[in-house]
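This is the structure, below, for whatever I ask next.
Only one protein chain is missing; all other protein chains are in place.
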Amino acid sequence: MLTFIRKRSVASLISLVGLVILVFFLSRLTGDPTDLYLPIDATDEMRAQFREIYGLNDPLIVQFGHYVGDLVQLDFGESIRKARPAIDVVLEAFVWTLQLAVITMALVTAAAIVVGSLAAFRVGGFFDRVSGVLSLVAASAPDFWIAIVAIVVFAVGLGWLPTSGTGTPWHWILPIAVLFIRPFGLIVQVVRGSMINALSSAYVKTARAKGIKTRKIIFVHALRNAMLPIITVIGDQAASLLNGAVVIETIFGFPGVGKLMIDSILQRDFTVVLASIMVTALAIFVMNLLIDLAYAALDPRIRH
Amino acid sequence: MSNVPAMTDGTVLPDEPSAPRRFLRMLWADKFALAATIILLVVVLMAVFGPALLGDVAQKQNLRGRNAPPFDWERGWLWWMGADSLGRPLLARIIVAARNTITVAAGAVLCSALVGTALGLVAGYASRRVGEAIMRLADVIMSFPSLLLAVIVLYILGPSVANVVVVLAITRIPVYLRTTRAEVLEIRERMFVSAARVMGASSRRIVLRHILPVVLPTLMTIATLDFAYVMLAESALSFLGIGIQPPEITWGLMIAQGKEHLTRAWWLSFWPGLAIILTTLSLNLLSNWMRIALDPTQRWRLEMRGRSNG
Amino acid sequence: MFGKAITGGALLLATSLTPVWAQDNKAVTIVLNEEVDVLEPCMATRSNIGRVILGNVNETLTELDVRGDQGLMPRLAESWEQMEDGSWRFHLRQGVTFSDGSTFDAQDVKHSFDRVFDPTITCEAARYFGGMTVAANVVDDQTIDFVVDPVQPILPLLLSLVTIVPAETPIEFVRDPVGTGPYAVTEWSPGQQIVLTRRDDYWGEAPEVTQATYVVRTDPAVRAAMVEAGEADIAPTISQDDATNTATDIPYLNSETVYLRLDASQAPVNDVRVRRAINMAIDREAFIGTLVPQDALLATAIYPPTTQGWNPDVQVPAYDPEGAKALLEEARADGVPVDTPITIFARTANFPNVTEVMEAIQQMLQEAGFTVELQMVEVAEHEVYYSKPYPTDRGVYIIAAMHDNRMGDPSFSAYFKYHSEGRQSGISDPHVDDLITRASAATGEERNKLWSELQAYVHDEVVADVLLFHMVGFARVAERIDWTPTIATNSQLQLSEIGFKE
Partner (left out) sequence: MADHLLEVRNLSVEFHTAGGVVKAVNDVSWHVDRRETLAILGESGSGKSVSTAAILDLIDMPPGRITSGEIRFDGRDLLKLGAAERRDINGRRIAMIFQDPLSHLNPVYNVGWQIVETMTAHGQSRAKAQAEALRLVTRVGIPNPAEALRKYPHEFSGGQRQRLMIAMALAMKPDVIIADEPTTALDVTVQAEVLALLKELQGETGMGVVIITHDLGVVAEIADRVVVMNAGEIVESGTTRDVYHNPRHPYTRKLIGAAPGKGEMHAPLSTAEPVLKVRNVMKTYGTFKALDGVGLDLMAGETLAVVGESGSGKSTLARILLRLDEADAGEALWKGRDLFRMSPVELFVLRRDLQMVFQDPTQSLNPRMTVFQLISEAWVIHPEILPKAQWRRRVADLLAQVGLRPEHANRYPHQFSGGQRQRIAIARALALEPELIICDEAVSALDVSVQAQVIDLLNRLRREMGIAFIFIAHDLPVVRDFADHVMVMRKGRVVEYGTVRQVFEAPRDPYTQALLAAGLDPDPDVQAARRAERLSVRA
């Protein structure tokens, strides 16, 4: 297990280094933050001064050298826009994203497993068809559109929920509900497919011959075997949530890392972009490790 | 041990209908898939002929007739869905926008599928080291923020339909790459690959002639799903203001523009939203159908239904 | 810090389920449209920061009256006069304390100035002092002299842009601004909210609002919805389309002017007939009340009509597509390459309906015989085209932009937009340069006369640009609140101006 983790870490580290280099240089092709940060009628002295303060006059490679030099001391640089350490800004936002991702994925997983398993049990049955169409619609809908419609209906029209923002548990309901839809649609389909496979396998026949109750066959015998591909998709979906649900965060005024990322990209706040990439990459790495551990926990054949 | 009896040596082989007829029959058997196919055909027709027929109407502004409500049967059929904030008929715009929408989605899916599959085949069949290197590349692409990529490409190359295709294609490459590689790793151990090697087949021949055809159905299923995904991604880019920009039109862009008027003129973003949902839903349904129709062990489900229905 | 944030999140989940968006009586919630990145007083001229702290937390020596017509009014300065040598002397208010308890005196003013010009931090307020050197000399605790080179006739106006901080403030961006204003920052959770609380020891009259919470929603529909749903009291900017309720949605001239900058160095735009034709081809009236709010004004200058030296005689070019065509033909006959494709670059989300407005303009120009492309670009790319040095490899282009001058003096616009050295200028005309130089140095009626002359000359003779609209913004104000937006609402929102209806 330890060698496995070490191997994985090395591979991830290589990717991360490549990513940081790529992002660092490519992002700097997209214009000078000076022009974006300073007002349009700023004086030339102010511009020169700004470039001096943030070391933008140095050749790119020198800037990169400085950046890496700081990075090895765990200094992720200063956010130009927010005038404070980029890592603080990112971690603050990431906590929100993490909570959103964890809660959403927990709900999605639970719901999708139940719905998908029941659909798989009677393939072609009424429940299968209804849930099939619903999950497809869910997987096909543009989320920003749903988000706005949801605000108009539930917050403005009915007044049941706050429109946006954070503060109380009520504020979480709409964003989570909207975020829930797409992964739910996708995962239900994967659960269904995987469960159909599992339910048609030989050991299920054994269980039936043993006289095991149907519910137990589905949720104990078949489900655990069907979990591997399901966990893989859950991981993929969770990873994309950890990268930040830009659209949803923007609409609901949720201070997550996706919104931070798009703002920083548009404002060319490179240190924040790089820091958020590294933080999310680390989070996804940890999540992938957890997924591998889950594989091993679920399937003894993988343990070795 | 299957309950379904297999044919023994002496059984006479039943004659099978030709492949196209067979597929038509299977399509007929699944009414959802049939409806989906019809919708997609309509969309394709819109994309092919729409701009030529309605291009001018769709651009003709009428500031005084802006946000005209839908279901006004008095006016021409083009106005049945209402008009947008510049008084242009929404129905005509949706028809014309089909081309860009489909071009972007099809272009991105095609490019990413081609590149991803090619890399995946190499990664799966070449030496370990090459395979690992390609996988690391895939990791980098995967974790490269797609929005940043969009901003970089569109900043350097300018916002155009072709460049949006490039952005979306790059972000989707890893999907095909990983799937292909995983499948290749499994298929290369199969016996018919060994059989080909015993005959002296070259690696190229084994990959292209033996492995690729087996991977292809899976890739096609993914591509249909991805088509839907890319359409949504394109509209999200437009929504965030870093995708395709007017005067080009896509459905996603229409939603993004219409959202400003959502409280007063819901139809501006409703119809293109519906168009997207219907198209992606159709693609999803079709891909589900394909998963069964292309799998010889599942096919009977459709063929059975087709027979009892017809 | 990580740990703290997690606890914060957990606490949040643990809070009771009662909707807390219900408001306490004299507290208000204001929903802004743009993230507040820093709360640095010297950055208060930035609209998102200014709306939170300007006049609320930090005050300035002088203040422009935007509600009445009193012009420049005293705030932390009680009076001022210009000395013989052209320098200015300011007499400061007494008995003023900062929210940290320290007393306000001339040293604080001097430090605030030094901070703005310090090379180790980039303060936005410095931009208004370009091309001049300012020395602040403390005379005594209540008196300070400003020596400006060259002599600056509108220095008191400029001082309405410099916020005063205590002399102890470090020369780096602060996160907890200390000021003399009626409110102090009591909470700032980045990304969530900023809370200002009323100070008891404020020198002036105590305002009605006890506490103000600022939240940010970038989507205009959401901002409008929040006020409607009672979650917020004031949304200073909502979109025109959401402004459907006349009882709560108040339009206001927002000091922004939309225009198309023409680059007179590029053929065919270098021909004045072509520039005139462009102006004549656009049906400005058609936009009013459709894509642009009913209350917007057609522009004849790049600054709003409330500005000094406004020339009421300059007329909006009449919509005359036929005339435009004729002018084009004339130019074509003289060998001007009028068929050269021209690209309009406009910024996405620059103002409401910007895309639609630009699409309509594109069509109008095409109908007049121009070959026009439209490209919507994001802010960074827009900047590439907008400011000098202009790119030379992108063909002939027109840039659509919006300019803000809320200071009431044309000098905040003229040099940048029309002087041949100006950063966003598209023309190079010696007479214009001369007028600008003279007007900037002049005072009183002379000054107004020169500005008027410049306005007419640029508009009618040079045809430097296509002036479109003085824009209108909409604020949505909850029914219980007594507050109206002003032309300065884009840059500040003084809580002391807010009252409650009973």
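Per-chain residue numbering starts at 1, and chain names A, B and C are given in the order in which the chains are listed.
Quick note on the criterion: a residue touches a chain if its C-beta (ideal position, glycine included) is under 8 Å from a C-beta of that chain, and two chains touch if they have at least 3 such contacts.
Nothing here was measured: the structure is a model prediction, and the numbers come from that model.
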Displayed chains contacting the withheld chain: A, B
Chain B, residues in touch with the chain not shown (by the definition above): 1, 3-9, 11, 13-14, 16, 190-192, 194-202, 205, 209-210, 213-214, 296, 299-300, 303-304
Positions on chain A where the hidden chain makes contact: 201-203, 205-214, 216, 221, 224-225, 298-301
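Methods note: only the chains that are shown with their structure count from here on.
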Distance from chain C to chain B - Cα centre to Cα centre, in angstrom: 46
Between chain A and chain B, centroid-to-centroid distance (C-alpha), Å: 23
Touching two or more other chains - residue numbers and ranges from chain C: 221, 225, 378, 380-381
Where chain A touches two or more other chains, by residue: 30-31, 148, 152, 156, 250, 266
Of chain B, residues touching chain C in the complex: 59, 61, 63-64, 66, 85-86, 151, 154-155, 158-159, 241-242, 245-247, 257, 259-265
Contacting residues of chain A [partner chain C, same complex]: 30-31, 35-46, 49-50, 52-53, 81-84, 88-89, 91-93, 95-96, 99, 148, 151-152, 155-156, 159, 162-170, 250-253, 255, 260, 263, 266, 268
Chain C residues within the chain A interface of the complex: 1-2, 5-6, 8-9, 12-13, 15-21, 35, 37-38, 40, 45-46, 119-122, 124, 126-127, 130-131, 173, 175, 190-193, 215-219, 221-222, 225-226, 228-229, 231, 378-381, 383-384, 386-387, 412, 416, 423-424
